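Below is the structure I would like to discuss, written out as structure tokens.
All protein chains but one are shown at their positions in the complex.
Going by the order they are written in, the chains are A and B; count residues from 1 in each one.
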Amino acid sequence: MIQDRINERSPWQDITEGNKIYEPATSREFCTGEWRTATPVFDKEKCKQCLLCAPVCPDCSIPVVNSERQEFDYDHCKGCGICAKVCPFGAITMKEGK
Amino acid sequence: MQVSCELALIGKDLVKKMNKTVEIRWHGRGGQGAKTAALLLADVAFKTGKYVQGFPEYGPERMGAPITAYNRISDQPITVHSNIYEPDYVVVVDESLLESIDVTKGLKPDGAVIINSERTKEELREFLHGYQGEVYTVNAKQISLRALGKNYPNSPMLAAAVAVSNVMERNDFLKEMRASFQHKFAKKPEVIDGNMLALELAFEEAC
Partner (left out) sequence: MAIRERLSGNEAVAYAIKQINPDVMPAFPITPSTEIPQYVATYIANGEIDTEFIHVESEHSAMSATIGASAAGARALTATSSCGMALMWEELYVAASDRLPIVLALVNRALTGPININADHSDSMGARDTGWIQIYAESNQEVYDNFLQAFPIAEHKDVKLPVMICQDGFITSHGVENILLVEDELAKEFVGEYEPEHYLLNPRETMAVGPYAVSNYYMETKRAQREAMINAKKVILEMAEKFEKMTGRKYGFFEEYRMEDAEYAIVIIGSAAGTCKAAIEKIRQETGKKVGLIKIRVFRPFPEEELAEALSKVKAVAIMDRSEMFSATSGPLGAEVRAALFQAKSQAEVVNYFYGLGGRDITVDDFEEIYNNLEEMAQTHVVKDMYKYIGLRER
């Protein structure tokens, strides 16, 4: 993982030239789910698969496979609640805590 | 005895001239080609093996605005990058400037001013703020009209500047200018002879 190579304890000599990162999609390794204080809960029964929730998620934490949304990616979901707000069917509710 | 003495003097003069940078100041109006003439002079002098500088002084650049351009020509490398305040020669491409600009300001007494005018030297003296040195006039308009059918005063004035300042031999000058015109007017070879004639006529008139 990139954090093993460069992290907040790295001396300046180890910093890459211009902070360049020589691998793709390293944001996946950064678990923003740690920040969550409220958690969205998905009710599959109520969901009509309208997919209004997926594109509004700021952290791409609602995976869509074969035109169907899946369970939340809780490693990256920050619990912002936008998905719950846009869901017309009450299929997403916010729960206190992680 | 007298002859050799004279020769020695000429030799001394030549040495002095060799080591000396000739400085020329051009006065014209934006669009008349005074800057181009200065750059052309630098060009031909360069081709005869000299160290040269040719540069304009930029003010509010507009058609008709008075402009100044400069030349330094030397057998030694030139490092000075200032304008020229005590020129050896001054060339006035547009005589209407005489009324508004002190063209001979700083001009060396043993130098000369060369003015594009159909008036006589005596008539022009009154505009020269008491300048005591040589005054040359060239009717560049008439020469240009005769040789080219149009009023392009800068080529005749360039020839006059070379004739008076003696910065290079007449034949070297004409040879290099012909080569330069052949390059410049490659697609209009018919105008080359006219331009050469303008140079020759001006050279004669200034001498």
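As a convention for this text, contacts are C-beta pairs under 8 Å (C-beta built on N, C-alpha and C of every residue); 3 or more make two chains touch, one makes a residue touch a chain.
As the structure is a prediction and not an experimental result, all values here were calculated from the model.
Trainee: Can you say which of B:22, B:42 or B:174 touches the chain missing from this structure?
Mentor: B:42
Trainee: Even though one chain is hidden, which residues of subunit B still touch it in the full complex?
Mentor: Contact residues on subunit B toward the absent chain are 39, 42-43, 46, 51-56, 58, 77-83, 85.
Trainee: What residue numbers in subunit A mark contact with the hidden partner chain?
Mentor: Here the touching residues of subunit A are 6, 8, 10-13, 15, 17-24, 26.
We adopt the following convention: only the chains that are shown with their structure count from here on.
Trainee: Using mean CA coordinates as chain centres, what's the gap between subunit A and subunit B in Å?
Mentor: So the centre of subunit A lies 78 Å away from the centre of subunit B.
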